[in-house]
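Below you'll find the structure I mean.
What you see is the complex with one protein chain gone and the rest in place.
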Amino acid sequence: MGEKILMKGNEVIAEAALRAGCRHYFGYPITPQTEIAHYFAKKMPQYGGTFIQAESEVAAMNMVYGAASAGARVMTSSSSPGISLKQEAISYAACAELPAVIVNIMRAGPGLGGILAAQSDYFQATKGGGHGDYRMVVLAPSSVQELYELVVDAFNIADKYRTLCMIVGDGMLGQMMEAVEFRDKEDIYQADKSWAVTGTGMERDHNIITSIYIDPEVLEKHNLKLQEKYRKIAENETRVEVFNCEGADIIVAAYGTVARIIKNVIKTAEKEGIKVGLIRPITLWPFPTAEFEKYADVPQAFLSVEMSAGQMVEDVRLAVNGKRPVYFHGRMGGMIPTQKEILEKIREILK
Amino acid sequence: MRCDIAKMARVTFDEDRCKGCRLCVSVCPKKIVMMDEDKLNLKGFHPANVKEMDKCIGCAFCATICPDCVITVEK
Amino acid sequence: MAIVFQRPHALRETQMHYCPGCTHGIVHRLIAEVIDELGVEGRTIGVSPVGCAYNNYLYFNCDMVQAAHGRAPAVATGIKRVHPDNVVFTYQGDGDLAAIGTAEIIHAANRGEKITTIFINNAIYGMTSGQMAPTTLVGQVTTTSPFGRKPELHGYPLNVCEMLSTLKGAVYVERVSMHDIKNIKNAKNAIKKAFKVQMAGLGFSIVEVLSSCPTNWGIDPVNALKWIEEKMIPQYPLGNFKGKDLEV
Partner (left out) sequence: MFNKRITIFTGHFGSGKTEVAVNYALQAAETGKKTAIVDLDIVNPFFRTADVRNRLEAGGIKVITPVYANTNVDVPSLPAEINSLFEDKSYSVILDVGGDDLGARAVSRYRDQIACDDYIHYFVVNTRRPMTRTPDEIIRMILEIQDGAGLKVDMLVNNANMLGESTPELLAEASEILAVVSSRLSIPVGFISGMEEVLSAYEGDRGIERLYMKKNITLPWEQM
């Protein structure tokens, strides 16, 4: 590992992508993630790469589609309303099995909403914001250091499975500064990209990248192939942090920066004699169902804390499967749940 | 196919590719391209063809306007 | 005797799906002939549209990518930026390019993206069965303008070449037609020049091709060509709008 430097979450996303071998970035400005574009705009020329400020998020994601078709490691980033615009090409890329990384530094919605932090795009990311039966790997870091590591992983997972990977962070994660330590060299998955369009060189049959299958039987077969791939990803790539869950009175489910609030709640609750556990999904899809199953018999209850009206809580309920009551506490609109209100909720549940 | 040196040019029709649109018929300056009433191709059309090949001048107009690459021209 | 005219190598043997007499097939062959003559098949990458030509990736021997409706210029941008030495072209119809993909084509052109666009203008939506296109003529009856296109209701036909030729990044802009042999030959020259402009790295090039749609126009193929000449050309004058004197 090299020496530590102080970086903003958004800068780290771009730096990590460069270190992961990404040389093509297409984006469109939107707060609170625009520093990603600023960083690439300055750095890409040094790496001989491409930075294009596209005419829209729609175009940016389609540029990603083109660059991924051409075999490149490629990324786009945006914030909630911009991600909505990318959904068209996301669905197409999922069908065409194109590897790419998409970053969503979430802001408060719905609609134009506001620029402050939120986690209200959980459904959009994990349940498919675009049309059709597809999945994306959704990674949710909770610190700047983890952001770096997961961005690098995202490129590897994308190439390994020919899939889309989305990094979701709330505005705080994108905007905050933290010390980060980079590895001297990244472990880069060397994918076979003989499927990419590079020109036939008159040496092979033509390659075709497409998402259209007019024969329903063929399209169903392609769907089954995708589902099998998703099953494999779920088997191999599910990630979760389990903290303080052995013998816990209550287990809180939280991801991203909210999980950091919970870690402080755990300390305060301990002083009151309440043992609070934390299950922090690092992959929101695939959801770490097994960890919830594993601990479902222990605590009195589960509590999902989110910066949304209650989205991940649905997956927690599915995972806990009725064994224990599952509660929810959330804030919206750019408001951040406080330790105090979470503690009150915990006390109330355990009463 | 027999090669007749006296002929100036020859067009051959890949008849089963023909869709019977008659664009070739419309552009032939010698009016020798016509739908072959004696034949049906795989698609069930009377495909375009040339009977009086000795009148062909090899201008390739028929091939140029054919949307389906049915016609090969030799000269 | 020697063969003086045959299927170009860059066009696959696959029978094309277009209706009898549809001029899409001619344009495909012209593109393939140009690719052959320039000797670039091995380094050409095409981008297919949404529209009747959605699956023309099956017809070209070069590598092909199918794009979402209207997004071909963005997809081509992504490809070209990864492989700047390849020849990248998009093939788009009037719904694809002039309606849903207006932003993408304008900005790719304005960036001077080194790609070539072949724009098929047949004044109607073919794939979805005969709806009004941005390029539908005033008075033209379509399934969504059953009483004829009325400017006060539907606006005016969109002249893409005239519009794009105002952009600095668009360096070669030409409108051609499929309605007779002479014009088909002109079209091929224009497509060839457009490719050469790209290969010389000069900027964005586009060839708009006035094409027929006998099925949705309800006119037999031969008379459909006359319709191009008599009805379309007055609205869409042929000729070069930009880059006529470029030496490539």
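Which chain is which? They are A, B and C, in the order written, and residues in each are numbered from 1.
The rule is short, and it goes like this: a residue touches a chain if its C-beta (ideal position, glycine included) is under 8 Å from a C-beta of that chain, and two chains touch if they have at least 3 such contacts.
Note that the structure is a prediction, hence the values are computed from the model and not measured.
J.: Report, in label order, the displayed chains that the undisplayed chain touches.
T.: Contacts of the unshown chain, counting the full complex: A.
J.: In the full complex, which of A:T50, A:T126, A:T198 or A:T257 touches the chain missing from this view?
T.: A:T257
J.: In the whole complex, not just what's shown, which of A:G49, A:G113 or A:P299 touches the removed chain?
T.: Per the contact definition at the top, the residue touching the missing chain is A:G113.
J.: List every residue of subunit A that touches the chain not included in the displayed model.
T.: 4-8, 11, 15, 31-32, 35, 42, 108, 113-117, 171-172, 175-179, 257, 260-261, 263-264, 333-334, 336, 338-340
Heads up, the rule we're going with is that only the chains that are shown with their structure count from here on.
J.: Quick check: more C-beta contact pairs in A-C or B-C?
T.: A-C
J.: Can you compute the centre-to-centre distance for subunit A and subunit B, using the mean CA position of each chain? Integer Å is fine.
T.: Computed value for the inter-centroid distance: 61 Å.
J.: What is the distance in Å between the mean C-alpha positions of subunit A and subunit C?
T.: 39
J.: So the centre of each chain is just the mean of its C-alpha atoms; given that, what is the distance between subunit B and subunit C in Å?
T.: From the centre of subunit B to the centre of subunit C is 27 Å.
J.: Any chance you could list the residues of subunit B touching two or more other chains?
T.: If we look for residues of subunit B contacting two or more partner chains, we find none.
J.: Can you name the residues of subunit B that touch subunit C in the complex?
T.: Per the stated touch rule, the residues are 3, 7, 9-10, 17, 19-23, 25-27, 58, 60-61, 63-69, 71-75.
J.: Where on subunit C does subunit A make contact in their complex?
T.: Against subunit A, subunit C makes touches at 41-45, 47-48, 54-55, 57-58, 60-68, 71, 74-83, 86, 103-104, 106-107, 111.
J.: In the complex of these two chains, what residues of subunit A are touching subunit C?
T.: Result: residues 24, 26, 50, 52, 54-56, 58-60, 62-72, 74, 88-89, 92, 96, 197-203, 206-212, 214 of subunit A touch subunit C.
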